[in-house]
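One structure is given below, encoded as structure tokens.
In this view, the complex is presented without one of its protein chains, the others remaining in place.
And now, chain A:
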């Protein structure tokens, strides 16, 4: 049951904003942080699942942005050179024409992440961190 106290920082307490491309609202965005005491390599994120108002969001419409780069979820496993500092916010972008409806939405995130130094019998420790937080969409 170690590390569970860090899950609180997974979803940042900020508003959900629209994802606007050249004046077109293509989706919406919110911020997440790495739920631990130190940062990690993006390659150590083994699973990242999101639910909005209890509905799972399809992976094909989620992007993950950090350090000035926007990744597909499937690309994360190869990013062993990109480091997610513990104080830095990553942006989750979800495609949805016209954005999200204004008001409160329940945002849930579940992340499975490998601890790259914690190895036992050839297997690395994989932690599952989950958080849910009502966020206001403007």
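By our rule, a contact is a pair of C-beta atoms (placed from the backbone, for glycine too) under 8 Å apart; a residue touches a chain by one contact, two chains touch by 3 or more; residues count from 1.
Definition applied: contacts and distances are computed from a predicted model.
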item: Chain not displayed: protein name in its UniProt record ("Amino acid/amide ABC transporter membrane protein 1, HAAT family", "Xylose isomerase-like TIM barrel", "Sigma-B regulation protein RsbU (Phosphoserine phosphatase)" or "Sarcosine oxidase subunit alpha"); value: "Xylose isomerase-like TIM barrel"
item: Which of A:85, A:101 or A:128 contacts the chain that the document leaves out; value: A:85
item: Touching the absent chain when the full complex is considered, from A:56, A:103 or A:116; value: A:116
item: On chain A, residues whose C-beta touches the chain left out of the figure; value: 1-6, 8-9, 37-39, 41, 43-44, 77-78, 80, 83, 85-87, 114-117, 119, 124
